[in-house]
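All protein chains of the complex are present and in place, except for one that has been dropped.
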Amino acid sequence: MGTVSIKNLDKTYPASGKNQAFRAVKSIDLEIPDGEFIVLVGPSGCGKSTTLRMVAGLEKITSGTIAIDGVIVNDLLPKDRGIAMVFQNYALYPHFSLFENMAFGLRLAKTPKAEILRRVGNAAKILGLENILERKPAALSGGQRQRVAVGRAIVRDPKVFLFDEPLSNLDAKMRVQMRSEIAKLHARLGTTMIYVTHDQIEAMTMGDRICVMKDGEIMQVADPLTLYNQPDNVFVAGFIGSPPMNLFKGNLERREGRLFFHETAEADALFVPLTGRLAKLVADHEGKPVVFGIRPENISESPYATDSTPITATVELSEPMGSETNAYFKTGSGNLIARLHTERLLAMGDSLTLHLNLAKAHLFDATTEQIIR
Amino acid sequence: MPRRWPTLLQHALIAALALALFYLSTRLFLGGETLIASGVLILTGLAIVIYAWERAYTWRYLFPGLVGFGLFVIFPLTYTVYISFTNYSSANLLRFEQVVNYLEGETHLSADTKYPFQAYQVGGEPATYVFILSNPASPEKRYRSETIPLPAAEPVVHPLRLVNADETPPGPALPLRDVIPLRSGLQKLSFKLPDDLVITNTSLRDFGPRLPTWQRDPQDDSFKNLITGESIRPDRNAGHYELVSDGPSGPAGQKIGPGFRSWIGWGNYVKIFTDKGIQGPFIKIFIWTVIFALGSVVCSLAVGMFLAVLLQWKELRFRKLYRTLLILPYAVPAFISILIFKGLFNQNFGEINLILNALFGLSPEWFADPLLAKIMILIVNTWLGFPYMMIVCTGILQSVPDTIYEASAIDGSNAVHDFFKLTLPLIFKPLFPLLVASFAFNFNNFLLIYLLTGGGPDMVGASTVAGQTDILVSYTFRIAFRDSAQNFGYASAIAAVIFILVAFISWWNLRQRETALSS
Partner (left out) sequence: MKASTQERLKAAAAHTLLIGFIALILFPFLMVIAISFRRGNFALGALFPTGDDLSLEHWRYVLGIPYTETMPDGSMRTVKASTPVLQWFWNSLKVSTSASLLIILLSGTAAYAFARMQFVARETLLKSLLILQVFPMVLALVALYALLQLIGEFIPGFGLNTHPGLVLTYLGGIAIYIWMIKGYFDTIPVSIEESAKIDGATHFQAFVRILLPMSAPIFAVVFILSFISHISEYPVASVVLQTEGQWTLAVGAQSFLYEQNYLWGKFAATAVLSGLPITAMFLFCQRFLISGLTSGGVKE
């Protein structure tokens, strides 16, 4: 059973030379049930790869525990943890043929010849590599190399697959193809997979659950849609989604009995009347600094049925995409991006009335950056 | 985990090595080299810890290299620095204990007692002899030796046994003229009388006992001469024994016996910078060393870079062939090329003078004239060094994008302008560390100077050997190994100075490179 249980996991790189000591992972907890495809995502330096490498046993654990299948693996060698890993740069052995690449681990473990043949053959069949097993990695394309790397992992018959940004070195088209292949592989094998990426689209499309990390801490763990629709904090809200969620810093003000969000800015400040759910939710935050967030697709030229609120804004730039137009409107601290389903071209300087779907807007406490619920 | 034979083999190997080293240290210890024995022992211990302790695996990879480095770089370096503070030289060659041993071992022949001998040949091919000696003090006693082959390779002491005076000799005694050819063999021959007195050959007729010349006073290691009654004591600063008072051997303070090594502090260093006879040549040599190193770098860089730029020209045919031919001077081992040039430049038999003579009637004295010798050295070193510069420049030039030349061509530039305004500034920065390294290499380019001119022609008026074309290393080498004085201490002091200079240059270069990389 490929459960992975991470408790109070901490990693501090000691100071060396000019570099100061660096705490890469800050006491995180994560429970991964058997058979789950979990994605660790976050910007570079957030500790996602470090966490994965600690699971793999390539990085020493400073404190805390990692248990795989109920066994604490802190002091086990990588080969004894029941894991297999696929690296970003494939990490194929360039002087071995594909067959030897996949068989290397089995040979080291003194597996009988027949068994090696069977397992490598099986993996090759799954990945469609049967006809090129005698080739060297240099003779392969990027996608094929990545497939061999995956094959090498399959051959190990692990309890947990670890993927460290496996698609970053591929071109865009190949990436999409491999993405679905890995997803299919997961469906076929049903093994636990931990997948690290910095690409939130990869995370959203592949993960059963997604674990968003920042500065060594877990920001939120949830399934893709929860993460998208109900972000816990400003970071997750801004990180997931493309184009990203509009986020504005400002204050809650009451004028003439109504609650407004007022952007902190010298000129062109956004001024949003709050109604419905949001207005009730944030009543006790009146006068306090908050962050207002709304996704581009929740802005439209026509009013919404409920919790709709109008604002006027000036077009600064528009990017017609055909089916929709990404329009950038001038606000006090930057741009408000709206994904408008409009048939006409917008010109710079046009003044528009926009309707915000407040049912899907979010307010965050500006000091804690946590969502106000 | 099952024990596999590789780990067992590994353990067996470690054990065998440890045992061998342990045996070695025991032998060293018994041989009296306590310090070195403990050094070997510590290394053995370290090796065992490193190779048996799982957590020290990093040092398993480092250990052999570091030991080699320590033994053959750091030890010689420290030893050299140590010597630079002593007066170690051919006049002060031995250690103090060795001088004491030497004096203790010095003997003289007793004038009183003589043992005349007769030699008898008893076999030929190889010739063997029997000796019979008589004792004038008690004529009834005779001593007879065993059968001895002469001449012997090594000095040997043969036992003598007492025989009756009337015992028949093994044949007729050899006449004196037959003894003469045996002289060299006889000189290596000693006999041990039944009462353990050892007698050595003193002449063609006699053997006689040897008596120690000196009596040692273990209190202060002073000695008394048993013949003349004079006393000598060690002067530990100067590194020799001297007479305590005026005597037949000389006035008080007269140096007696071989010198020994002694600690003289900064003496050698002070000598470099103050002694007129040394300071003059030292500064001259230092200046020439810098000129030589700098000149070599500049000349070979100029030629090498010119060729590299020329061979960059894509329209030029046979580029590959040209490049290969131009690399030849670098491919041929330096000692061969240098010696070839030594021959070609030879004033009387050399092909270069032959040609110059035929064309212009010139016959320059390449090895006798200081200026010509220096020019010759620079020519040869440019010849040796330009291919390296060409290779390096070619490599760096490839990183310069072609588009900038295309852009400058559109701007109306020409080749010369391109080179000085574009190429040179662009490649100089990556080139610089290599130039510094090349400077440091030439600063210590012993092989060239030593094989080509040997440092000659000699400087006049220097108090140590010093040549006009000597650079610091070759100068040092000559002081230590080729001068009759073999002044190791002084040579080591110069070596230490050179080391500090060059180490500073490379440290600085390393830092430059680092800052260049980080920026």
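We call the chains A and B, going by the order they appear; numbering starts again at 1 in every chain.
Assume a residue touches a chain if its C-beta (ideal position, glycine included) is under 8 Å from a C-beta of that chain, and two chains touch if they have at least 3 such contacts.
Computed from a predicted model, the values in this text were never measured in an experiment.
Chemist: Among the options B:61, B:263 or B:428, which residue touches the chain absent from this view?
Modeler: Selected residue, touching the omitted chain: B:61.
Chemist: With respect to the chain omitted from the figure, which of B:172, B:333 or B:412 is a touching residue?
Modeler: Missing-chain contact among the listed residues: B:333.
Chemist: Of A:64, A:78 or A:143, which sits in contact with the chain we cannot see?
Modeler: A:78
Chemist: In the complete assembly, which of B:17, B:36 or B:256 touches the absent chain?
Modeler: B:36
Chemist: Looking beyond the chains shown, say which of B:148, B:278, B:293 or B:498 touches the absent one.
Modeler: Of the listed residues, the one touching the omitted chain is B:498.
Chemist: Given the full complex, what residues of subunit B touch the hidden partner chain?
Modeler: On the subunit B side, contact with the omitted chain comes from 24, 27-28, 31, 33, 36, 57-62, 64-66, 68-69, 71-77, 79-80, 83, 88, 307, 310, 313, 315-318, 322, 324-337, 339-344, 346, 349-351, 354, 383, 388, 391-392, 394-396, 433-434, 437-438, 440-441, 444, 446-447, 450-451, 473-474, 476-477, 480-481, 488, 491-492, 494-495, 498-499, 502-503, 505-507, 510.
Chemist: For the chain that got dropped from the picture, name the residues of subunit A it touches.
Modeler: Where subunit A meets the chain not shown: residues 16-17, 56-58, 77-79, 83-85, 87-89, 91-95, 104-105, 108-109, 152, 156, 164.
We adopt the following convention: only the chains that are shown with their structure count from here on.
Chemist: What's the distance between the Cα centroids of subunit A and subunit B, rounded to whole Å?
Modeler: About 68 Å separates the centre of subunit A from that of subunit B.
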